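Written out below as structure tokens is the structure these notes cover.
Of the protein chains in this complex, one is absent; all others appear in place.
For clarity, chains are labelled A, B, C, D and E in written order, and residue numbers in each chain start from 1.
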Amino acid sequence: MRIHVVNPNTTASMTAGIAAAARRAAGPGVTILAGNPDEGPASIEGYFDEALCVPGLLKEIAAAERAGIDAHVIACFDDTGLDAARALAAAPVVGIGEAAYHVASLVAGRFSVVTTLARSIPALEHNLRRTGLAERCARVRAAEIPVLALEAPGSEAEARIAAEIGRAIADDRAEAIVLGCAGMADLAGRLSARFGVPVIEGVGAAVRLAEALIGLGLKTSKVGGWAPPLPKAWSGPFAPLADGAAK
Amino acid sequence: MRIHVVNPNTTASMTAGIAAAARRAAGPGVTILAGNPDEGPASIEGYFDEALCVPGLLKEIAAAERAGIDAHVIACFDDTGLDAARALAAAPVVGIGEAAYHVASLVAGRFSVVTTLARSIPALEHNLRRTGLAERCARVRAAEIPVLALEAPGSEAEARIAAEIGRAIADDRAEAIVLGCAGMADLAGRLSARFGVPVIEGVGAAVRLAEALIGLGLKTSKVGGWAPPLPKAWSGPFAPLADGAAK
Amino acid sequence: MRIHVVNPNTTASMTAGIAAAARRAAGPGVTILAGNPDEGPASIEGYFDEALCVPGLLKEIAAAERAGIDAHVIACFDDTGLDAARALAAAPVVGIGEAAYHVASLVAGRFSVVTTLARSIPALEHNLRRTGLAERCARVRAAEIPVLALEAPGSEAEARIAAEIGRAIADDRAEAIVLGCAGMADLAGRLSARFGVPVIEGVGAAVRLAEALIGLGLKTSKVGGWAPPLPKAWSGPFAPLADGAAK
Amino acid sequence: MRIHVVNPNTTASMTAGIAAAARRAAGPGVTILAGNPDEGPASIEGYFDEALCVPGLLKEIAAAERAGIDAHVIACFDDTGLDAARALAAAPVVGIGEAAYHVASLVAGRFSVVTTLARSIPALEHNLRRTGLAERCARVRAAEIPVLALEAPGSEAEARIAAEIGRAIADDRAEAIVLGCAGMADLAGRLSARFGVPVIEGVGAAVRLAEALIGLGLKTSKVGGWAPPLPKAWSGPFAPLADGAAK
Amino acid sequence: MRIHVVNPNTTASMTAGIAAAARRAAGPGVTILAGNPDEGPASIEGYFDEALCVPGLLKEIAAAERAGIDAHVIACFDDTGLDAARALAAAPVVGIGEAAYHVASLVAGRFSVVTTLARSIPALEHNLRRTGLAERCARVRAAEIPVLALEAPGSEAEARIAAEIGRAIADDRAEAIVLGCAGMADLAGRLSARFGVPVIEGVGAAVRLAEALIGLGLKTSKVGGWAPPLPKAWSGPFAPLADGAAK
Partner (left out) sequence: MRIHVVNPNTTASMTAGIAAAARRAAGPGVTILAGNPDEGPASIEGYFDEALCVPGLLKEIAAAERAGIDAHVIACFDDTGLDAARALAAAPVVGIGEAAYHVASLVAGRFSVVTTLARSIPALEHNLRRTGLAERCARVRAAEIPVLALEAPGSEAEARIAAEIGRAIADDRAEAIVLGCAGMADLAGRLSARFGVPVIEGVGAAVRLAEALIGLGLKTSKVGGWAPPLPKAWSGPFAPLADGAAK
């Protein structure tokens, strides 16, 4: 199985960390191909960044489709561009946000999310509602850490995340914790051991769910909202992408 | 008052129709400035088109902000790019989809939507749920007309839309009808007279709600999901847009 | 445009304040006709007062209809009598509660309401649910001020309201505030400046939404729950009102 | 136990039928005191009638309170005036609509309602949502029979109601039927026998639930929305009622 | 009327307490037959205990059916085995949890539940959602008292329950309290007097609702999920029970 993991921001060091997390989580016989666009924002913190990383993300998806791939993982916790990617790709696509919510629902009746910045909470709440799993989520919390600070040695990121986890267990009646950023992937094991509840990070969850879909021979339904793009006139730089996608 | 109405697709004849509808609906003393991006899809029919019209749309929003404007209207019924535009703009932004739902809720307990293609139904249903007005909507129906066919003389578009309206009143217990495409704006009056129920089109609704916000001195809250973009490194063609937006 | 603003309680000084707020908010060319019943409670604080102000309110609506009017605004935040008024009137009717919720939803993802007394919270929560906008409301808070104390010079009303606004921003993640009483209309501007978030008061919001409906040529749907009263036998003082209304 | 059953319309023959149904359903040792206002509409068909029957209804409630009573039943399926009556009365108050929904939920996973006119459907749907039992209701159906036609010998009322019940069982997956008008009370037994599912009428259900509350020593909570009216200035005919009620 | 009250755990002293509470609450002419299985757990604290008390519970239900009974009450607040019992029994079946929620909804707009252990909260929340009354419930609280400690003289159970009630009124805006364990039945009167709000215990509520169903001649609908068991092959000790039940 070949799984394409795309980090929609342009920070290569973060892509490397995501790729490592994906490989750690992947089952036997799975090849992880990780990449990121070369155009767009260095991190995704709010709706503006989200919207403008999508063209680069879709180009990566299209390139991986042409190269032959069994599934795509979008490694931004906001599940940025997921609908468009599903419309574009023949292979199934899994977002790390939705993956984490689905997996958490299998091991906990109720979970809380700990993400980076409060400005991302509304987007995550909308995704939870769309996925249908909002009722399983007690609360989305922000540790108030910029995304790229997660990579900084000596930052207090882990301490802040741990503090929110403590509050989630005490105040939200959370039975599990979802880490709400691709950059938090390598904290999951340590935090789970510390707090004694499942701590789910989305990169691994998405890779494993992508494997499940591949193994079951399932692809995105092309009836409904994820139908392939219709052929039509396009102007500007996205025309080739659109031409390749239309059916 | 100066209201910027942006058609996010590249079809200038459709922009002209939207501008005319906006001017018909506008109150005294309102100047409508209408435009469309010069890059992107000729029509918006599904998530892929939606995602890739957003960069062009945001450039139009940014240009209008610089030129001085009191409010923006996004004239695509999917409310494409609305969150990113609200994060970017200082002036308030109204989507024609949400505008139609809010206005319909003031004159009908329950309404149905008649849109173009079935592939757009899921996106509209998600927007209804986000707006909070999904409970007021009996059903989203598709007349199965391509967007640009709405402009074609001699098409059967109006007949098909009328047929769906008839079904909505008979089967959905709809008390009003929302027309689910910017290209349907000039049908509203005729169809309302024919069926004896309010028929709401979004362009006029959005212009009038934008006037209301301007009149009340209200702008988008910058606390939460619509906070301005954070300054950060950007690569590629969106960097200038991002630099102008970041605060 | 002629807009009828009816204060459903009998306190003429409050009606004068509401009329002033309506005129401040109204667009060019709008005439505000404000009034109140001469029978009923001096303020509306709970379900009992609400129910018994409705006959007087409906008489005012009927009189304004006969005098020729383009829209009605019901200036009690509980949206008292709104359904019956819509059934009675040919012109559109807007409640200040629903108006504030709709307008807040256009500038904030999430808002809190600050009303007068805790006994009114359940009625406001029901209205939010009926409108469909309950999901957009983080919390309804009470400042524990009697309605008529809002008019008393030197009262601590504004300080108490401000305290609740502070809590709403800090604890509810509110991005905007809705002031939950017609008597609070002139506080909105000052409180918005102080807290840096939109503060919406319903009288202005309703006047501007009424203008929007008039401008769009929209009236209440007469199919469904707001159909005109059926002709039937009536006893007692409401018989003339009913006879005038039945169709 | 003394239970006051108030028919909020002025049709004495309908009050007699309701009283008979109440007495048939009542347990041993229960005295039914039935009455109706002498001012108001002859039947309640929509929001306008609903609003204007409330003053007469509240006078009846107040009179019964003074006479000494253990509980009140409001015998209109729209649960007209229920909130105001609960604020006014010391004794518990049960509406026949909510009573029927609660009882149906104890014998069926899912029920449909068959009411008189389609114009009443929205009000019943709102009540179902307020009660919390909307999810248990598959559909509210209208047999399109005016309320007073239920009393007319030789009307086709029962046939039309039966036709809707047949559709509810076949199409709605209804496991029980709620009859949505006080005037349908004596049809329940016959229709239940005919269709082989529980058919619940609200007058009996409400009397039995009122007995349950009395037996358990429970009264309306006076904390929250049903707190007693506050003392204040009143003008006009309701002043004595308000004075008696305020605490 | 003969009402069978079954305590699904094996603690006879608790059954005696439940029987006493049932008799206190029952109306004139009602005979209470109380019992418990002789196989199963001594108390029900979580899903495992719940699942394994059901066979014994169903045997008790079947035996009471054969002996002739008018209704069954399941006296565990988790409403353990309620669906299976309804499928098995011809007589109506009422759970004490659902009974308490329905009754509380008639005297309070909003209630909180105080149960024994936090591990039971998820089950109660699921039941509230199934019943449809979750929206009426502000919060389910646990006093952290083991079930059988409720019987221990000198325990601090009542003090802990009272502390949670105080918090529910202050923090949840609860207008009434539901006691969430059959073993708390005799505290209701004292706590209601102390806190000045209705305090509902489920045993009495269920007995009175069972009387209501009997009085109205209503039985469980046999169309849908509560249809009688189908005849089929059974192995092991439940075969006779299944044979007796199948239709």
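As a convention for this text, a residue touches a chain if its C-beta (ideal position, glycine included) is under 8 Å from a C-beta of that chain, and two chains touch if they have at least 3 such contacts.
Please read all numbers here as calculations on a predicted model, not as lab measurements.
Undergrad: Considering the whole complex, which of E:25, E:121, E:138 or E:184 touches the chain not shown?
TA: Counting the whole complex, the residue in contact with the absent chain is E:121.
Undergrad: Which of these, A:3, A:19 or A:108, touches the one chain of the complex that we don't see?
TA: Touching the chain that is not displayed is residue A:108.
Undergrad: Which residue, A:4, A:119 or A:173, contacts the hidden chain when the whole complex is considered?
TA: A:173
Undergrad: Provide the residue numbers of subunit A that touch the chain removed from this figure.
TA: Given the touch definition above, subunit A has residues 25-29, 92, 94, 98, 102-103, 105-110, 131-136, 169, 173, 175-176, 189, 196-198, 200, 204-205, 208-209, 211-213, 215-226 touching the missing chain.
Undergrad: May I ask you to list the residues on subunit D that touch the chain which is not drawn?
TA: Looking at subunit D, the ones touching the missing chain are residues 109-110, 173.
Undergrad: Determine and list the subunit B residues touching the chain excluded from the picture.
TA: Looking at subunit B, the ones touching the missing chain are residues 118, 121-122.
The definition used in the following text is that only the chains that are shown with their structure count from here on.
Undergrad: Among the listed pairs C-D, C-E or D-E, choose the one whose interface is a repeat of A-B, with over half of the contact pairs the same by residue number.
TA: C-D
Undergrad: What's the distance between the Cα centroids of subunit A and subunit C, rounded to whole Å?
TA: Those two chain centres are 44 Å apart.
Undergrad: Can you pull out the residues of subunit E that are in contact with at least two other chains?
TA: Within subunit E, residues 109-110, 173 contact more than one other chain.
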